[in-house]
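Of the protein chains in this complex, one is absent; all others appear in place.
And now, subunit A:
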């Protein structure tokens, strides 16, 4: 089980409390699809992903980005039981969605960059370290049920 210090929990909740989940989620997913275009392979039914502008403006990307980041909120409420929290989602990503867990790591890195852009000086090295740890642990939990 992952240990979270009081400082880490504070750094997580203070950022989360000031986050616009819809906006950041949409931005993170859009950047994933733009920076690592091969990730578009999972989104054939999303319509127009032909350019960065199209991706950023795509309503399905925005909606799905919001969905993904909203799920992060669940992780933050259950930091002491991430594997349990993500058990069903992990099975889904393996059995139905067939997503290589490497993609979770890529999205996590992108999310950290989006947070840095939004929080600027407030996104201190300690803050980055905590959030990189969080996205890494979430990625691990999402991969946990893979077989």
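Heads up, the rule we're going with is that a residue touches a chain if its C-beta (ideal position, glycine included) is under 8 Å from a C-beta of that chain, and two chains touch if they have at least 3 such contacts; residues count from 1.
We adopt the following convention: contacts and distances are computed from a predicted model.
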Per UniProt, what's the omitted chain called: "Myotubularin", "HBA protein", "Vacuolar protein sorting-associated protein 29" or "D-isomer specific 2-hydroxyacid dehydrogenase"? "HBA protein"
Touch assignment to the omitted chain, from A:60, A:83 or A:118, lands on A:118
Tell me where the left-out chain touches subunit A, residue by residue. 30-31, 34-35, 52, 55-56, 109, 112-114, 116-121, 123, 125-126, 128-129, 132
